[in-house]
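Here is subunit A:
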Amino acid sequence: MIVATVFIIVKLDRLMTAVMMMGFFSLLSSCIFMILDAVDVAFTEAAVGAGASTIFFLAALAIVGRTSKKRKKEKTLMPLAVVICTGVVLIYATFDMPYFGTADAPIHQHVAPRYLQESGDEVGPPNMVTSVLASYRGYDTFGEAGVVFTAFIGVLLLLGAGTRKSGLERPVPPNVKVESMRQKIVLREVADLLIAPVLIFSLYVQWHGDYGPGGGFQAGVIFASVIVLYALIYGIVPAQQLFPPRKLAYFPALGLLLYAAVGIASMAMGGNFLDYGVLMPDPHDGQHYGILIIELGIGITVAAVMINIFFSLSERSL
Partner candidate 1 sequence: MVTGLFNYWIVVILMMAGLYIVMSSGHLVKKIIGLNIFQTSVFIFFISMGKVSGGTAPILKDGISVFSNPLPHVLILTAIVVGVATTALGLAISVRIYEAYGTVEEDEISDMDKENRQRETSVSTVVLDKQ
Partner candidate 2 sequence: MNHTLIYASFLTPLIGGALLVLLRKNENIRDAVSIITATILFGIVLCLYPTILAGNTPSVTLAEPIQGLGLTFTVEPLGLLFATVASGLWILTTIYAIGYMRGANEPNQSRFFLCFAISIAAAIGIAFAGNLLTLFVFYEMLTLATYPLVTHKGNEDARRGGKLYLGILMCTSIGLLLFAVLWTFQLTGTLDFRAGGILQGNVSPTVALILMTLFAFGTGKAALMPFHRWLPAAMVAPTPVSALLHAVAVVKAGVFTILKVVIYIFGIDLVAETGAGNIALWVATFTLVAASIIALTKDNLKARLAYSTVGQLSYVVVGAMLANAAGIVGAAMQIATHAMGKITLFFCAGAIYVATKKTEISDMRGLGYKMPFTFGAFFIGAFSIIGLPPMAGSWAKWHLMMGSIDASQWVIVAALLLSSLLNIAYLIPVAARAFYMSPEQAVNPGRTVIEEAPLFCVVPLCLTAAGCILLFIFGDALDHLIGLIPLTRAAP
């Protein structure tokens, strides 16, 4: 089924549908992740792939138009050849791969056992993904926050949010989409109902990352999608009044700095960068609080970035 979805996308010229199909594709992959035991990844993929990306795409499509043109035949031959070559190399490689699901594959032998067996003692959280993400490979995650921040700066530099004064002070031109949404009472009611629980849910995801799937990143995306939902239904202007882009633009930086501050604090306490163990007399507590704070940092950064990017993109279509 997932393969079929992709081939539909290949053929589609109507981009709106293509985007929808892509969202569907993401949702499917998230199911696959679930089946493969990767609950955190599934959660994220659902929130990001099916949620955030799709919304960005829709916002962009609202600006650039919804159909693509067919290309000449010759132009598709070269890519086809390249793709087939690459595919052949990949298939060739698979023959030497350990079979799917084999427990004694090398991947499970060397590094992973320590995470599985000792992370509970060394770091604390039962969710091993969180331990690895935030502590063992906390530096990667710091980099990840950096990526989000970079993208944010990029979008801001290219499109600008708040700096254009478009949202608040410019008279709102009649926007078909927004207007029509506002009139749909059912949608409004449902949305009103949804917003509060989802907000709470996002906070739950934020703080509960230690124990179940979730964490700062997922929470941030969910939080952001609430705001996006609000903006879609009530229009972007009230949403921007609620979250003035000018102020919002500080938050990604603050989140990142918060993350770094934990690292620097541990350096000041005589440990290495991001060594939470030294933060508290008891290394366990140190790890625990360290992870909580950096997750909060990620959450703030991600939420603020997602909202900002959405504002920037949709502002342009006004």
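Just so it is clear, contacts are C-beta pairs under 8 Å (C-beta built on N, C-alpha and C of every residue); 3 or more make two chains touch, one makes a residue touch a chain; residues count from 1.
Behind the choice of candidates: all candidates are chains of the complex that A comes from, given by their letters.
These numbers come from a predicted model, not from an experiment.
Student: Quickly now, which of 1 or 2 touches subunit A in the complex? Give its number.
Tutor: For subunit A, the touching partner among the candidates is 1.
Student: Please name which positions on subunit A make contact with candidate 1 in the complex.
Tutor: 2-3, 6-7, 9-10, 15, 18-19, 22, 25-26, 29, 32-33, 36-41, 44-45, 48-49, 52-53, 56-57, 59-61, 63-65, 68-69, 71, 75-76, 78-80, 82-84, 86-87, 90-91, 94-95, 97, 99-103, 105, 107-108, 111-112, 115-116, 119-120, 126-129, 131-133, 137, 140-141, 143-144, 147-148, 150-151, 154-155, 158-159, 211-213, 217, 302, 309, 312-313, 316
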